[in-house]
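Showing chain A:
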Amino acid sequence: YPKVINIGLGGNPYNKPFVSGGFGYAQEAGLFEKEFAKDGIKVAYHLFKGFGPATNEALANGTVDFAAYGDLCGVVSRAGGLKIHVLAVTGGAGDTYIVVPANSPIKKFYDLKGKKISLAKGTYMDLSFNKIISDRGLKESDFKIYNLTAIDGLTALAGGSVDAQIGTYAALDLVNRGQLKVIYSTTGPDVPDNYRAFGEIVVREDFENKYPELVKRVLKIIARANIYITDEKNREKVLALTEKTGVPPELAGQELGDKSLRWVNGLSVDKDAITRLKETAEFAKRHNMIRKDIDINDWVRPQYLTEVYKELGVQDKWVLPASAHYIKNTKHK
Partner candidate 1 sequence: MKLKNIFLPWLLPVFLLAVWQAGSATGIFPETILPSPVVIAQTLWEAIAGGEVISNLAITLRRTIIGLSIGVSAGFLLGILTATMPLLDALLSPSIIAFRQVPMFAWIPMIILVFGIEEGSKIVFISIGTFYPMVINTYDGIKTVPKKYLEVARVYEYTPIQTFQKVIFPSAFPSIITGLRFSIGMSWMLVVGAEILGAATGIGFLMAWSRQMFQLDRVFAYVIVVGAIGIIINSLVTGVEKKLLAWRGSGDGGSI
Partner candidate 2 sequence: MGIYSLEISNLNKKFSVGGRDLPVLEDINLKIQTGEFVSIVGSSGCGKTTLLRIILGLETGYEGEAVLNGKKITGPSAKRGVVFQEHRLLPWLTVEENVAFGLINMKNRDEKKELTDKYMKLVGLKGFEKVFPSQLSGGMAQRAAIARALINNPEILLLDEPLGALDALTRMYMQKELEHIWEKEKLTTIMVTHDIEEAVYLSDRIILMSSRPGKIKKIINVPLSRPRDRDEIYFMRIKDDLLSEFHLQAEKHFFYSI
């Protein structure tokens, strides 16, 4: 057995040593620690502020064994030859917000045509934006796109050097302060599911080959934590976990809204989930983000989660019918 199991997760801008979601619950409740204490294995969390690239590099040099991050990150690293396998695909409620200054004449999505827009290329917002525009028969060249990180984009917006920003819920802060307004977002029941971001949990192949049973045990804990946090009874707890990472309560509440927890945090390897991975891979190929095709089926290792779910007696279902996305629409169990 290894001495330590290293888990790589996305850090938060507030420099808090916590994560939200399932891992947050596992971390708080000490689930991993309890599970592995008897084997003398420690568990270490690595919170990467550099997100995707940093996590991929950590996987590549063996700093972390497991990682959870956005779908695109996994796709590009797999295409780049990183030896990892996907254990599970995670929830799909990373929303994209298109914001403009509060006093801007831009009112609706189509007003954006020909405008200067800031967009962080190669992130889920890029993916999301591309789907949105292609569904509307537009092309990237219909806009003047500036590649800026989400936060630099907001600064540029405040400074008036771009007209709009394709961003995350972080923009809501400035919306609340009355400086910006949202002209379009991927929230709401009538938005296609695939506009939203999702993620994946991966394991290094080395580790997997050496300790397949550990992989399963880790995944089982993740699944257990997931069951807890997708239970609507624990909605307050989910919010509290997010707030623990430093996100102001107001923002946390706004971002979660009335989305169903199952949809936000679900964990799956079902057909739909894999289809989404394929879509992402195709997108990446189309936009020259990856140089060769990846074989999704060879990449995903569904057996672990399937077994875990069987042992836990839970049904694998992540992509819910649109009617189940929001708790107002449907009573969720």
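By our rule, contacts are C-beta pairs under 8 Å (C-beta built on N, C-alpha and C of every residue); 3 or more make two chains touch, one makes a residue touch a chain; residues count from 1.
On the choice of candidates, all candidates are chains of the complex that A comes from, given by their letters.
All of these numbers come straight from a predicted model, not from anything done at the bench.
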Task = Check each candidate in turn (1 or 2) and state which touches chain A within the complex.
result = 1
Key: Residue ranges of chain A touching candidate 1 (in the complex, touch as defined)   = 52-53, 56-57, 60-62, 76-77, 79-83, 118, 121-122, 145-149, 152, 155-156, 158-162, 289-291
